[in-house]
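Only one protein chain is missing; all other protein chains are in place.
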Amino acid sequence: MSTRLAQGGRLIDRSKPKNFTFNGKRMKGYEGDTLAAALLGEDQMLMGRSFKYHRPRGVVASGAEEPNALVNLGQGERFEPNQRVTTTELFDGLTCTSQNHWPSLEFDVGVVNNYAARFLPAGFYYKTFMAPAAAWKHVFEPIIRKSAGLGQVPTEADADRYEHYYHHTDVVIIGGGVAGLASALAAGRSGAKVLVMEQTHHWGGRAAVDGGEIDGQSVDAWIDATLAELEGMENVTLRTRMMASGVYDHGYVLGYERVADHTPGDGRPRHRLWRIRTKQIVTATGAIERPLSFAGNDIPGVMLASAVRDYVVNWGVSIGDRTVVVTNNDDGYRTALTLKEAGLVVPVVLDARSEATGPLAEAARTAGIRVEPGRAIAKVHGGKRVTGVSICLQAGEGSALEEIKCDAVAMSGGWSPVVHMWSHCGGKLIWDEAQAHFRPDPNRAPTSHDGEAFVVTAGTASGAMSLAETLEDAYAAGKAAGKAAGGKAIRKAGPKADAEEAQPMAPVWIMPQGAGPQKRMKMWLDYQNDVKVSDVQLAAREGYESVEHTKRYTTLGMATDQGKLSNINGLAVLSDALGQEIPTTGTTTFRPPYTPISFGAIAGEARHEIFQPIRRTPMHQWHEDAGAYMEPVGHWRRPYCYAKPGETNEQAVNREVLNTRENLGLLDASTLGKLIVKGPDAGKFMDMMYTNMMSNLAVGKCRYGLMCSENGFLSDDGVVARIDEDTWLCHTTSGGADRIHAWMEEWLQTEWWDWKVYVANVTEQLAQVAVVGPNARKVLEKLNAQAGGGMDLSAEALPFMQWADGKIGAFDARAYRISFSGELSYEIAVPASQGRAFWDALLDAGEEFGVMPYGTECLHIMRAEKGFIMIGDETDGTVIPQDLGLNWAISKKKDDFLGKRAQQRSHMTDPERWKLVGLETLDGSVLPDGAYAVGEGNNVHGQRNMIGRVTSTYYSPTLKKGIAMGLVLHGPDRMGEVISFPTVDGSNTVIKARICDPVFYDKDGEKQNV
Amino acid sequence: MSNAVSALQGASFDGYCKVEEAGLTGMITLRGDLASKGVAKAVKAVTGAAMPGQGEVTEGAKGRVGWMSPDELLLIVDHAEAAAIVEAATKSLGDEHSLVVNVSDARAVYRVKGASCREVIAKLTPADTSVMQPGMLRRTRIAQIPAAFYLEDDETAVLVCFRSVAQYAFDILKDAAQPGGEVF
Amino acid sequence: MRRYSAFAIAREAARYHTGWERAWKSPKPKKKYDVVIVGAGGHGLATAFYLGKNFGITNVAIIEKGWLGGGNTGRNTTIIRSNYLQDPSAAIYEKARSLYETMSQDLNYNVMFSPRGVMMLAQTEHEVRGYERTAHANALQGVKTEFISPQRVKELVPIMNINGPRYPVLGALWQERAGTARHDAVAWGYARACSDMGMDIIQKCEVTGVRQANGVVTGVDTTHGQIDCDKLAMVVAGNAGHLADMAGFRLPMESVALQALVSEPIKPCIDVVVMANTVHGYMSQSDKGELVIGGGTDGFNNYTQRGSFHHVEETVRALVETFPIISRLKMLRQWGGIVDVTGDRSPIIGKTPLGNCFINCGWGTGGFKSIPGSGWAMAETVAKGEPGSLAGEFGLDRFTEGRFIDESVAAGVAH
Partner (left out) sequence: MLILECPYCGVMADETDLHGGGEAHLKRYGPGSSDDEFETYLFHRKNPKGVHFERWRHVSGCGKWFHAARNTMTLEVYGTYPAQTTEPPKELVAKIKKKHPEWGGYE
């Protein structure tokens, strides 16, 4: 029975009790507890169920490596599944429930899988569920899906906020154990800028639990003194509750700071993701103890020896009254001694080594503990908790010599350095025979942008096992990192501890070593995913020889703990099965994050309104206030239409079209790109950028131009105005401004860098309004009359395709006589700061002329009625201007322009390319968007032959019928022919449309040229 | 010009730093050969400021000049004067190959005020704010938009971005300056 | 080959599963083969399988530098769909999809093809039009897809926020018979079948040179020595440029990292595959319960199988916005693969400038779904020396002529 001891617990404050609930049951712990400690303190050993067999699961570890004890934490908008109890700090009011069982934790129906375990070995599903073919989807998969998964699904959006923080430093030290602190001392003393991060909320790591002396003081005292010294260093930043999640290329480290997990709802960001750039990284991440593989090693109550010790020392919690210790190294004895000291019973220490002669074994004997060398556990007894163990010879096959009653088992299989952060960016490992672990190979460190190593390891993370070695290694690592990061060399000596003697550990991968298949099926490697020794051996037998195959076939190490406890044991078993050395087998790849990090933290501040920037024109607010239906265009939001109360969007659009054609419409055209191109070589440059000739455009005039990619495809269009002798102003599409600006800069910088041309993007400097319709001139002249603007807007002074600068009303303006609608139209640019005022003034003055704003859909319809193409509709990245009948805009006089060579390739000149035409349905209906026209027969693939497609299609309120444009095979030669467009609405019908001229309205331009 | 307004018309937010939109600010892009005497002369004439070196911003009687790229300067002047300054600078540059444009209204400007102004910006930009000192200018991004910033003094950071994303910039700065979000 | 079945498992259970035989052999290479295939990814193995099955060519070696299936086949997000826009693409992907439907039975290996449906969200008017276009094209191509309403989207995926403040969901292109499969099993199933036909799968053997005489391939150099062949098929995805270099030609292709990630496993919450191309993210849930997530590629040439974190960040924020309930779930693992992106982002299957040397590459971010179709077409190309109708339009010559197969026209990402 696990319980809170009357005394002890260096991390808890017994004067501050905290209440919490587990599965609805009220429980109590103390400040400083982890949820694990608090649960154990209340004798809650059973905490969950395993993934596959639904076996009972209790805590095995005391830190980030915990595979078993995961709970659903919190409720509602703060609900979080799969929360590891060993890294969850207890707080008042915490609620949690256990996972992966039905109907209850104590009685779980899913446990039948356990009884059927024999029929469910690794990879069984690859071999079955295949017949009949549809059964997988309809029968087997749904069952498997339901029983898989772990925690419950949150049902509400997250209440918390998250943020990011960029930090630049010289040295990052990962881990705040004695090694991290010693490294920090050295790096700090070098003068380098240092950040030390520790994932838990306390400093000192293992050493304070393990005991010993540093520089003549107790470990705890040394930690306090060292922290004080570090806090006094201005160049050193200390951070707890911050885990290094991953090391990425070029000195990039992610720090996952759990700011407010333990104080939910206090207004602080819950997590802060630090994106750190550093010159050097010291990984002082310590080591993780390995379990031992014996039958029944997964029964609640079987725990890592170091964890058993941690619970006693750090939290004053005992796992059981009688704890059997089983070990293959000296460290296990520390647990035995600690338990004994706490007044608990250790019936026996089973030491798998044939002798137990180290000083710690001696100390145990001296303390009166029975020590049994050469012994192993044959089997653990118990179901939902340990009731006893059978002992056997390690060297044998497992016949029981003795049964010992106990309620806990503490196992130690040796220690594996935490090499994750070393390995993320390619640091290599070497196999250490003596310690039977992989440790970083200092000669093959990960390298950074300068080709130099940028990660060093410190302390136990390097493989140093004693306190003395740990400190020495760590101080040297800190020194080296400080120096490599530009700090000064230091002479001051580092902390020291006395060397201790130890008996070598002996690798033990299976206990007992001759265990038969029946036992091996009960030896757990991966507790969460239920991978046993027998599964790995099966994988090897079946040819899944690569460790990566075995991982994927058995799911070893793929659970939420990522195999922190299971990987080494698993690959040792695999190596044995394959008869090869462990280094030959190698490890699987270490990938970030070190432990799972929240999606919220990754997303950071980018949610809701600030998920992505929305670009707004100066008139944006007006549109929103007017209730416009806004549509995303690039990052802009543009009014699609302005529906009035009671009006559908469709009705609004039609009204806007008719009103603009009959009276007066206003369009916020501020999003149109405006680029200034200036310089002595600007004309030459313009001629390269556009397919048309632009160098010969007269000052004061405008010309419609096309731009193509080097691949020949039409990429943008717009009106170009010649401003003065060496200045042009180019209009681009709304989505195109930044792209085309970048495109121009690219050519100027990387190809024609000797050409004297400057480009500036003035898109946002100007608010632009299209004043469109028969009354356009009237409203502007009224403004002039009202406020004394002097610009002459008459047809004579400012004819079609010209521009002028001047004052319109009270506004400094540039007016272009250009028209995308076919109406009399002025596009007027004013400074953006006055855009809203100008818009308001136009609306005001326009009232008597029937002014109405119109949106993008109206714009599209009007341009389609006029047969004008739209980038993105008539083009899609595969269309060349020639396809669109725009040959008139492609200069034949120029030797070169971007796209010219491409358009000479055989496929581009192929007469079979589809060409632009108008389309009108025989019944006046609107062709569906994206419809294809069918031809006769099938192609080589057996698909229906297609002979064309609709590129834009609208109901024309002006013509009171559907109009469309499309690309059609031999289209321009087939005027008047009727082609068929099958529908996809399920009606199996075909819409017939006649090929016609794409200009549906005012072909001669009588309306716009007035 | 009475009806000219800045993007957020001086909006402000009191967090653990104060974030405020600076209102109308004159801004001019000048492109040219930064090594030429003509450019230095023109800049001096219209702002009173010396030519900034790489990554610098200088201050003169009539305005500031920021180094934007090897062939681009940003002149920060009085909004009402900007058009006239463009004209004057263009004239002063004469035949020298250059481009001077008024971009005052294409920008939004923010001040982040407080001892932690660097920290607030560091939540949003990959640039190292800790090394920034008055007189330095950095072009980079904040969250998902391009921005430039410099320090007027140790506790006042000035941030320049495009006008169309003024609201976004304000919102993310506000978010970064939320009380409770103090990093240090 | 002993057949897999529930009975076989029961039989084996009685003897603690000690009687299972190897799924595939690990032979020493012979001196010469009729066909050498470089790359034991899905495409290489499927090529071998159909060489044997459709053409009776079994004197084949598949040479793999690492472990079979360890390339992109072992690290992709397993989306299978065929709702492509252009005719040749729709043809080969639909062929592949239909072969997936019976793959478990054909291979006697359960690859868990799960036709759970794939939806591609339309979040701008432009995207709506693009997907409506695809739906029209698919109807004529014999690929069953439909454009569905936001309400239908919500019914299919209740956890989706279809009214996001930034990009409301305006509809989706829905392919009901699309889905996912267990990626590793696809490679393993093919390997087992190939090995059973007597083909040699040689792992941990890297091709380091291509041998030729008179403009015709004669064999390869490998880390296990020289291996001769009459015909050579390069099927190495991200490494295609490197192999082409050995053979003396250059490809219209670059190798970049594409990343993916998984969450911790949770109970089922999303039954279909959702792709959101405007915001760059896609997500499905595996049968084990983890959310499988991916996004866009890195912007630089890279062979490290690692990517840059900001792409993960962009993807995750897009998905948190789309599925607000995942905010408190956690990323369990992230990884990268090296994808081969061609000039028009469509694959290359066909002949090369070197005689009897054939290439299959350029599947980029989306070639898991095509494995059986591609293997089918490649086998035909290798066996006959000329591409058949499925591969015909995917030749290298299209780049000279400007005859691109551009899928980006309708959809942003192409997984």
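In order of appearance the chains are A, B and C, and numbering begins at 1 in each one.
We take it that a residue touches a chain if its C-beta (ideal position, glycine included) is under 8 Å from a C-beta of that chain, and two chains touch if they have at least 3 such contacts.
Only a predicted model underlies this, so the values are computations on that prediction, with no experimental measurement involved.
A.B. asks: Out of all the chains shown, which come into contact with the hidden one?
C.D. replies: A, B, C
A.B. asks: Which listed residue, A:Asp43, A:Glu156, A:Glu229 or A:Glu745, touches the chain dropped from view?
C.D. replies: With A:Asp43, A:Glu156, A:Glu229 or A:Glu745 as choices, the missing chain is touched by A:Glu745.
A.B. asks: Check each of C:Ser308, C:Ser327 or C:Asn356 against the chain that is not shown and name the one that touches it.
C.D. replies: Of the listed residues, the one touching the omitted chain is C:Ser308.
A.B. asks: With respect to the chain omitted from the figure, which of A:Arg370, A:Arg901 or A:Lys1003 is a touching residue?
C.D. replies: Of all options in A:Arg370, A:Arg901 or A:Lys1003, contact with the hidden chain holds for A:Arg901.
A.B. asks: Considering the whole complex, not just the chains shown, which residues of chain A touch the missing one?
C.D. replies: Missing-chain contacts on chain A: residues 248-252, 277, 426, 447-451, 710-711, 742, 745-746, 749-751, 753, 895-896, 900-902, 904-905.
A.B. asks: So that we can see where the missing chain sits, which residues of chain B does it touch?
C.D. replies: 54-55, 68-70, 72, 126-127, 138-141, 146-147
A.B. asks: In the full complex, which residues of chain C touch the absent chain?
C.D. replies: 239, 241-242, 245, 250-255, 298-304, 308-310, 342-343, 399-400
As a convention for this text, only the chains that are shown with their structure count from here on.
A.B. asks: Could you give the separation in Å between the centres of chain A and chain B, each centre being the mean of its C-alpha atoms?
C.D. replies: 32
A.B. asks: Averaging only over C-alpha atoms, locate the centres of chain A and chain C and give their separation in whole Å.
C.D. replies: Those two chain centres are 22 Å apart.
A.B. asks: What does chain C use to touch chain A in their complex?
C.D. replies: 4-6, 8-10, 13, 16-18, 20-26, 66-67, 69-70, 74, 87-88, 90-91, 101-102, 104-105, 108-110, 112-116, 123-126, 128-137, 139-142, 146-147, 159, 161, 164-167, 182, 184-185, 188-189, 203, 263-269, 278-279, 287-289, 304, 306, 308-309, 312-313, 316-317, 319-321, 324-335, 389-390, 392, 398, 400-404, 406, 408-410
A.B. asks: Flag every residue of chain A that touches chain B in the complex, lowest number first.
C.D. replies: 161, 163-168, 237, 266-269, 272, 275, 277, 605-606, 609-610, 612-618, 635-636, 676, 678-680, 756, 758, 760, 762-766, 810, 812, 831-834, 836-837
A.B. asks: Would you mind writing out the residues of chain B in touch with chain A in their complex?
C.D. replies: Against chain A, chain B makes touches at 1, 3-7, 24, 29, 31-32, 71, 79, 83, 97-99, 101-107, 122-131, 143-145, 162-168, 171-172, 175-176, 178-181, 183-184.
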